[in-house]
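With one protein chain removed, the remaining protein chains of the complex are shown where they sit.
Chain naming follows the written order as A, B and C, and within any one chain the residues start at number 1.
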Amino acid sequence: MKNTFGSSISVTVFGESHGDCIGAVLDGLPAGIEIDRGFISSQLEKRRPSGKISTSRAERDEFQIVSGCFNGKTCGTPLTIIIPNENTRSRDYDYGRARPGHADYTAFLRYAGSEDYRGGGHFSGRVTAALTAAGAVALHALSAKGIALATHIYECAGVRDRGFENYKSDFEKLNNTYFAVLDDNAAQKMQEQIIAAKNDGDSVGGILETVITGMPAGVGDPWFDSAEGMLSHALFSVPAVKGIEFGDGFALAKMRGSTANDPFCIENGRVVTAKNSNGGINGGITNGMPVIVRTAIKPTPTIFKEQQTVNFIKNENTTLAAKGRHDPCIVHRARVVVDSVCALTLADLLASRYGADYLR
Amino acid sequence: MKNTFGSSISVTVFGESHGDCIGAVLDGLPAGIEIDRGFISSQLEKRRPSGKISTSRAERDEFQIVSGCFNGKTCGTPLTIIIPNENTRSRDYDYGRARPGHADYTAFLRYAGSEDYRGGGHFSGRVTAALTAAGAVALHALSAKGIALATHIYECAGVRDRGFENYKSDFEKLNNTYFAVLDDNAAQKMQEQIIAAKNDGDSVGGILETVITGMPAGVGDPWFDSAEGMLSHALFSVPAVKGIEFGDGFALAKMRGSTANDPFCIENGRVVTAKNSNGGINGGITNGMPVIVRTAIKPTPTIFKEQQTVNFIKNENTTLAAKGRHDPCIVHRARVVVDSVCALTLADLLASRYGADYLR
Amino acid sequence: MKNTFGSSISVTVFGESHGDCIGAVLDGLPAGIEIDRGFISSQLEKRRPSGKISTSRAERDEFQIVSGCFNGKTCGTPLTIIIPNENTRSRDYDYGRARPGHADYTAFLRYAGSEDYRGGGHFSGRVTAALTAAGAVALHALSAKGIALATHIYECAGVRDRGFENYKSDFEKLNNTYFAVLDDNAAQKMQEQIIAAKNDGDSVGGILETVITGMPAGVGDPWFDSAEGMLSHALFSVPAVKGIEFGDGFALAKMRGSTANDPFCIENGRVVTAKNSNGGINGGITNGMPVIVRTAIKPTPTIFKEQQTVNFIKNENTTLAAKGRHDPCIVHRARVVVDSVCALTLADLLASRYGADYLR
Partner (left out) sequence: MKNTFGSSISVTVFGESHGDCIGAVLDGLPAGIEIDRGFISSQLEKRRPSGKISTSRAERDEFQIVSGCFNGKTCGTPLTIIIPNENTRSRDYDYGRARPGHADYTAFLRYAGSEDYRGGGHFSGRVTAALTAAGAVALHALSAKGIALATHIYECAGVRDRGFENYKSDFEKLNNTYFAVLDDNAAQKMQEQIIAAKNDGDSVGGILETVITGMPAGVGDPWFDSAEGMLSHALFSVPAVKGIEFGDGFALAKMRGSTANDPFCIENGRVVTAKNSNGGINGGITNGMPVIVRTAIKPTPTIFKEQQTVNFIKNENTTLAAKGRHDPCIVHRARVVVDSVCALTLADLLASRYGADYLR
């Protein structure tokens, strides 16, 4: 289904970086979900570039909900959000000269030379603003059902954050911070690394860790719509994501079964696991423990350093040093996009399991 | 769509470990693809337990193609493969006592106590035999289009294999070997570790690395059906997979952009990349370089060591030491399943891009 | 999705007339639905040829449920039903000589000469036996929720049946009769017409009328998955169906709005309509009144009379007079297939609206 994801509650994204607008359609939402415009705005703000560690392209991200909302609530029909584009500078782009690590060349192949290349077109991180707004609707609905979500920068430019200690207070801290790191010391070191890279005309990457609490047990399917399969399918759409792991993920490969397994036990009359190396999912189905997913974000491909590349129109070797306004790091901005994609996927999994009205 | 994956060419799996049979339906295949029964058999053989490093459950895996095949070729209608179950010992299972790390408890939640729990039921690795047979049909069709695929055990029980040196000869070696490791020395050390774990009543995991060569450039979509999103969605269905990365994956998070980017250059008139840290995919679309994906497999959850767990029927704490026949390692057997899942996904991506007749 | 229909509860059909078997996979069924093998058998019996008005091809239709059923109930995983083929006479078919009105020529075009042409292959009415068995599972589940369904031969060979007078007793009569006509007199006249056509080496068609009572109000969507859209999509797959109408259907086109509209009124505290020209559906959504759908079945295309046609292999004009065993009428046999397709579609609509567990 290409630009649409989800079975019961689906999201469709559209728009190009330098076109009129970007947007998203949410279909399958139950009627009667409260739309909190203030929350949508605050989520968009977390995605927006800010300060020295981001691009200087400023966008107000004034979103409009043009359908599916009536009297402040969803009315059960497709909810469409549109965010006009502004402050675009198309002259900064040079068609044919492929930015290494970016989609210029593959877009040319995929769309046979008719692609809107301006500012990365449909491949631009700009499209994630629409995902963020749509995700905010889902996050708000999940929250009303006791499902909480937070993402921190687990690692950036090689600097590690501390792990979660108390989900409630840690989530609160993260969801009220622009640079979502638990350890302030680590946050400062990461930002120093970002600025150092920026000064070198270079960029850095990182790893995001998302935790979801309150997710009902028994959601997901073994083949093929496992909780892991659905989340990863959606998350690999977030630009720059190159790896995903659940629970202890790749580290499990080095363990023995006796260490990797999470022993079950009864706690206050409920079945829980004594630890959570499996990230809250067994056999593709949630087990009631927090869902834990980590997402590897490669360094921003557009850099100011000169790089070897080709002009695919002229079919000749050339070099490229980016001009214009670019992020030396998108990890902190990607955080809210990852939150949104997870929320949209969880909403879909829940609606598929219990019917969409579960989310009312 | 639950047990069905793929848009243009889809696979549906069915069956329980101790039921009559397991099977798969392939829909959307073009008419006229040659069905090589010998190749399907040889793929099933690679998945079958063998020697000291596997379970002693012996299955002949005598598959039947009961529809969609006429005169040795696909006839364009759903191709159904059935593999009867035999040599099942249902008495080895004890309902209510959840095996840690396994889906016993989540199946109980998902299917509300009506699940077929015998031998793991539908969650059993047994179902992957059907996927393997279906995948063999896709592999054969891809191969006829010049698309080659091989998976090696990149790491097992902490022991690393060497990397690929020559795709052609390395692929040939892997595709003719039961224990798919490039370095014979590493293979021996891995097997020693497996047997050591077995002797301890324990199990080990590992990482598989798959390389796909000959994949046309320009296949996949940015949102949401990226090559990465589709492959990961399908691969997370393979039992025990907990992490997936493309190209340099998680290691990219530590790099700077100038290192992570793959410079483009012209080689023999064609655009290639000088290295392949992005695993042959930019912006979700294949760029013509080999696609590289690594899959983390956790250690087999069923172990003979005593573990803490619960009886979810009685809602009480208990312990469990597995009886019966179980694999101390499934990494080497999972290899061919990963190959199959990749082949099915690639066939679907190609059919979505060019029409199914592309694969004739 | 080609051979799969339905979003939340889907059915996949497979098999060729002269292959090993035909079958169906039902995916998305909740766990815990009772499987009544006797009822499945009795439904298959209604589809089976019988007496002078049918083909003499005899099939026992011994179905096997090879997955998804445990201890007499669905276990939540795909339920696969297989019906072996027997009593096939492939020699009766002559490849290249297109039967007018049949799919021989279009199958050749669609599958580029690789189609299994024997007995109509995948286009054979034989495949509807699998649909019938799958539909019986859905019918049984709907019935447990108070949803009843019956189809009568509204018209056959120009002879009209009487309309429904009392749904309860009329449904009972129809569901216990092989030749589903309410008025015994009309039934006899229809059968006389069928035999007259048979004696002429010809065939007849008819119209089926299906009524569904007990369907909850508020099911279906305006765009595009309306109750009408979903039912018609599935019903047009039933071989020989060429027209579908809901409520007064085509007759509405001649009415004025004041006649066509169904006035609402309160009856025993519930909103009902005073009549039911809209067939229980307004704006694509059920309104709680009986759903009424009529299906036009063209006369069986395979006839013994000589017809003008072509040999599409030789690309030359020729004639054809069918040999072998063929039905002079399939309207009475199609009845149970229409019931099944309706039941599968309703189950899917309900599961999409309320979650699959609604049907437990």
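Keep in mind that, in the parts below, a residue touches a chain if its C-beta (ideal position, glycine included) is under 8 Å from a C-beta of that chain, and two chains touch if they have at least 3 such contacts.
Just so we're clear, the structure is a prediction, and the values are computed from it rather than from any experiment.
When the omitted chain is restored, the residue from C:V127, C:L182, C:V291 or C:V338 that touches it is C:V127.
When the missing chain is restored to the complex, the residue among A:E115, A:D161, A:D225 or A:D262 that touches it is A:E115. Although one chain is hidden here, its contacts on chain C can still be listed: residues 1-5, 7, 13, 98, 100-103, 105-107, 109-110, 122-123, 127, 155, 157-158, 197, 200, 202-207, 217-226, 228-230, 232-237, 239, 241-250, 252-266, 269, 271, 273-274, 278-279, 281-288, 296-303, 305, 307-310, 312, 315-317. Listed here are the chain B residues that touch the chain not shown: 7-8, 77, 222, 352-355, 357-358.
Interface residues of chain A facing the missing partner chain: 1-4, 7, 10, 12-16, 19-23, 25, 27-28, 30-32, 64, 66-68, 70-71, 73-80, 82, 110-116, 121-122, 357, 360.
As a convention for this text, only the chains that are shown with their structure count from here on.
Taking each chain's centre as the mean of its C-alpha atoms, chain A lies 26 Å from chain B.
As a whole-number value, the distance joining the C-alpha centres of chain B and chain C reads 39 Å.
With each centre defined as the average position of its C-alpha atoms, the distance from chain A to chain C rounds to 46 Å. Across the assembly, chain A contributes residues 7, 222 that each touch 2 or more other chains.
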